[in-house]
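The complex appears here minus one protein chain, its other protein chains still in place.
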Amino acid sequence: MLEAILVMALGAVVLGAALGYAAVRFRVEGDPLVEKIDAILPQTQCGQCGFPGCKPYAEAIAKGEAEINQCPPGGDEGIHKLADLLGREFKSLSAEHGIEKPKSVAVIDEQACIGCTLCIQACPVDAIVGAAKQMHTVVAQQCTGCELCLPPCPVNCITMEPIAESVENWKWKYPVFKITPAQKAAV
Amino acid sequence: MNNSPYFLKPASVQSVMLRVLAALLPGIAAYIWFFGMAILVQIALASVTALAAEAVMLKLRDKPLMLFLSDGSALVTAWLIALTFPPIAPWWLTVVGVLTAIVIAKHLYGGLGQNPFNPAMVAFALMIVAYPSLMSQWPAVGFTDFAPQWNAIFGARQLDAITMATPLDALRTALHTADARATVAGVLGSDATFGNIGGKGWEWVAAGYLAGGLWLLQQRIITWHMPAAFLATLLLVSGGFSLFDATRFAGPSFHIFTGGAMLAAFFIVTDPVSGATTPRGKLIFAAGAAALTWIIRTFGAYPDGIAFAILLMNIAAPLIDMNTQPPVFGHKDKGRHLE
Partner (left out) sequence: MEVPRVQDHSSAKGGGVSALQRLFKFHGGVKPAYNKEASTGLPIAVAPTPTQLVIPLHQSIGGMPRPLVSAGEHVLKGQRIGGADGNVSSAVHASTSGKVLAVEMRLMPHTSGLSAMCVILEPDGRDEWIPRQPFDYRNATPTETRDYLRDAGVVGLGGAVFPSYLKLNPGKQGKLDTLVLNGAECEPFITCDDLLMRERAEATLKGAVIMREILGAGQVLIGIEDNKPEAIAAMEIAARAANAAAGDSSIRVVSVPTRYPAGGAKQLIRVLTGIEVPHGKRSTDYGVQCFNVGTAYAIYEAIALGQPLISRIVTIAGNVRRARNYEVPFGTPMRDLVTLCDPLPDSDRVIMGGPMMGLLMPADSVPVVKATNCVLIGSKALFPAPPPEMPCIRCGECAKVCPADLLPFEMYWFSRAKIFGKAQEYNLFDCIECGCCAYVCPSHIPLVDYYRFAKSEIWARELEKESADVARERYEFRLLREEREKQEKAAKLAAKTAAGREKAAAALAEAEKPATTPEEDAKKALIAAALERARAQQAQARPENTDNLTPEQQAEVAAIEARRAEIREMAKPHVRQSD
């Protein structure tokens, strides 16, 4: 009896020591969860989620202060990934935060632009170049399509244009074809 | 319209499965010769049950019925069950076995191509655990009268007159009892001529399976890896132990030609769905199955160990596959000129 208790106690001490050592030795620096969430978010920095950027929204999700369905640019796929990561239930995109749109870039009508710099100040990723009283233009590669430059423009010369499908970004489709009831009847 | 390639080699799952069934015929012929027509009753029973169960499950799972029903995979499972179960097993034993295989081991895991365990072996393992005595009653060799066999399957079971333990079972029972005088030679009879290698009759059935298996090899439906590794391992392990102590351990010819060893080597371990698939993986998988078979036959409590051995190796198959991937083109670390 005593023997058994001693063995169990010894086991507990050894395992406890091993766990304690592992906790110190393999300590994870920083908050990897926020980083992981941030990696899933599309980095549009549009603020549609109600937070000033993707990182603050990631922090809010990690703290449990925000739902995972507040990011319209990420769409359903992004929500699925967040749900997988956090082990939460999938929720469809919350309507109050916006709708998922095809990926677009801002285009400035250079004829109408008056060079007021307001859009430059609004752009979260500094993708608009130009100077006061000079015509502005959007660097398309860097534009995230956040639409934040639209409201400040006093002459409404900025439009969002969906990114056209080209040979470079064309994708082969998923090859599963559903068997239709008619085919089913045939076989 | 489909993308490239625009023409395909004429091959189908159905033709693969039908050729497997055809390859079983020589073994079945030998079976009928030594153990009577009862096996045909069992095959018919198993086939009908399997097709019915398959149809119901396909309907439930909303799959195209005729397409999948005609693929022949249910029939292969059914025939293997019929051939591994005793030919005079009561009808309900076969039916429950087939239902287990088709409903639980196959369709509940996702149907054709998705089952991690060999369905026929799941059925055999379950039934031998649940009904050990029924699963080890074989008709005496040469006692091929059809009427008592029919009765054994469907009616009153007056078995003692017609049954006999299998050679494997007899050997195991004798060696496991306290009778220290029992020896391999004593149990199997001193006459070691052909006709007694795996117990009278069994070696001819095994030879039938061997012929069918070689034909499958020639048809390129199976590769040499699995049968070769299975038989070679069984030969080495049993041969080694038999050299060490021939009175306690039966020799390789007995192990290879008795029970389901030959059937397993060509028709059961070679099941691609639940087995390993890489060339090296196939060797490991079949060798493991053979070693476990010998261990369970020799030290275990059941008359034959093939079912358990294969199920155990099924568990290991994904791991074996993952660790035996063949080197990819250009990744072989021999980029230089070989002259």
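Each chain gets a letter, A and B, in the order it is written, and its residues are counted from 1.
Methods note: a residue touches a chain if its C-beta (ideal position, glycine included) is under 8 Å from a C-beta of that chain, and two chains touch if they have at least 3 such contacts.
None of these values were measured; they are calculated from a predicted model.
Name, in rising order, the residues on chain A that touch the hidden chain in the full complex.
38, 41-48, 50-55, 112, 114-116, 122, 124-127, 133, 141-142, 144, 146-148, 150-152, 154-155, 157, 165-167, 169-176, 179, 183, 187
By the contact criterion defined above, which parts of chain B meet the unshown chain? Give residue numbers in ascending order.
1-9, 11-13, 15-16, 64, 67-68, 71, 73, 111-114, 223, 272-273, 277-278, 321, 325-332, 334-339
Methods note: only the chains that are shown with their structure count from here on.
Between chain A and chain B, what is the gap in Å from one C-alpha centre to the other?
It comes to 53 Å between the two C-alpha centres.
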